[in-house]
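Shown here: the complex without one of its protein chains, the others still in place.
Going in written order, the chains are labelled A and B, and every chain counts its residues from 1.
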Amino acid sequence: MKRILIQLDTDALPSVFDRVVAIDAGVDELFSYGGVTPENVTGLVHGAIFTRGPADLKNTALFIGGSNVAAGEALLKAVKKAFFGPMRVSVLMDSNGSNTTAAAAVFAATKHIKLAESTALVLGGTGPVGHRAAQILASQGTQVRVASREKSKAETVCQKIRDVVKDARVTPVSSSDTPAKLLEGCDLLIAAGAAGVQFFKAEEWQQASSLKVAIDLNAVPPEGLAGIGVTDKAVAKGPITTYGAIGVGGLKMKIHRAAIQNLFEANDRLLDTAAVYDLAAKV
Amino acid sequence: MKRILIQLDTDALPSVFDRVVAIDAGVDELFSYGGVTPENVTGLVHGAIFTRGPADLKNTALFIGGSNVAAGEALLKAVKKAFFGPMRVSVLMDSNGSNTTAAAAVFAATKHIKLAESTALVLGGTGPVGHRAAQILASQGTQVRVASREKSKAETVCQKIRDVVKDARVTPVSSSDTPAKLLEGCDLLIAAGAAGVQFFKAEEWQQASSLKVAIDLNAVPPEGLAGIGVTDKAVAKGPITTYGAIGVGGLKMKIHRAAIQNLFEANDRLLDTAAVYDLAAKV
Partner (left out) sequence: MKRILIQLDTDALPSVFDRVVAIDAGVDELFSYGGVTPENVTGLVHGAIFTRGPADLKNTALFIGGSNVAAGEALLKAVKKAFFGPMRVSVLMDSNGSNTTAAAAVFAATKHIKLAESTALVLGGTGPVGHRAAQILASQGTQVRVASREKSKAETVCQKIRDVVKDARVTPVSSSDTPAKLLEGCDLLIAAGAAGVQFFKAEEWQQASSLKVAIDLNAVPPEGLAGIGVTDKAVAKGPITTYGAIGVGGLKMKIHRAAIQNLFEANDRLLDTAAVYDLAAKV
């Protein structure tokens, strides 16, 4: 029986990127939809769950994508609502690559530090990738500082993380504090801001005495952390190991493909942030 | 040469249900189009008939689907008009599953009664599935009562059936008549109403002394015939054998797949109501 992946994209034209990765992950048939909304998705989900018998349902799966992560989250909610008890199929949610990118960034750090014994600063911590990176770190026992221009927004994200991660050690901070104060005692720095935002000058993060790893997820100039090249991959800047967006891209792709393959092992997988990170350890 | 099925769906997003069935029927390549209308279909049909030589044309076929059966019928008319003499490909019309569902319901009944010696009542007989079920029954020699709230609409459907079925024995009846009168002398009862319509209470159809088979095609609560479960499949209620919508669903899927496979045996098949029922006997 052929493995069918149904791509539900919230953008008008379904992502070529996600389609190529799905094919390279070994999907047999890819049904691609653009312009998918919570309003029009129910019939598509019913078509997925009512066409094959219970024993064969693991050969059909859903992928939720698109550039707008909030729209993808709303779609995931509607998809879950359209399932009927055991009549369900596995789902991967990765709008804008948010889960696979966050998982890849955190996993890259594990090659250099022990997460459970570390402190991390996540800049752009209220954006989709930053929020997810902070959540994954918290789930691994890291002490996490979630930074945002508005500390109240950072506190909201911290609360959301505490809701899903037991004993999360997360603290909201304001990104308008001085770099020295923000980075004090930090082992890991992840910059996950919007394109065009430069958080720190080179000397600001390179002078942090405790820092061991710095990861800049911004792929478009200017750098989020000045001095880190987009293709840097475990490049040493003095005592600090650095990664750029493309530097973690290879790992992101492996996680993305592994997640798609994992969908077809059962009909009830829900691959959101935590499950995607769990897969990172296996690739 | 690869077998290509071109799915022409009148809904904005082409049906996942129909796509999965097409793949499971063994189609090699599926070209899925949503938002297809009589106005924009001609170029698509020309692309189907002008790309492969006459001897190879049987490897390309069309499927007409979507939730709106009237729109599908209009599309079928436009598709036929776009053919050029022998330059044509086979077509299956099954908007909203209307033909395969009607065929499955009637075929299920044949396991329990002889159609040519039976009398049937079709509730919701002017809807797409009811109309088709009545037509198939008439083609098998059954005496059919086509019921509708407005008897004049039932008469219109009876006339349409007489136009395509020679010697059809069809009679319009008003569904506001008493159940006892409607069911008098009936062997078979098929309920094919719209979602939300309950035609008869349990005692109303179970008290009909001549009744042998009752089929409720409504998949959404409340039942069209109270007391028949949606998954019932040849379940006895006293002397009456009953089927629910999912109970005939397995057979419907087999007919659907067989119809798609049949398309690729020649380039001039037109699988509408009668031809789809003919296939039911072979699955």
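We take it that a residue touches a chain if its C-beta (ideal position, glycine included) is under 8 Å from a C-beta of that chain, and two chains touch if they have at least 3 such contacts.
Nothing here was measured: the structure is a model prediction, and the numbers come from that model.
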Exercise. From the list A:Arg3, A:Arg19 or A:Arg145, which touches the chain that is not on show?
Worked result: A:Arg19
Problem set entry | Sole contact to the chain not displayed, among B:Val20, B:Val36 or B:Ile240 | B:Val36
Exercise. Considering the whole complex, which of B:Ala25, B:Ala48 or B:Cys158 touches the chain not shown?
Worked result: B:Ala48
Exercise. Given the full complex, what residues of chain A touch the hidden partner chain?
Worked result: 11-13, 15-21, 23-24, 30, 32, 67, 253
Problem set entry | chain B residues touching the omitted chain (full complex) | 1-2, 4, 6, 29, 31, 33, 35-36, 40, 43-48, 50-52, 60
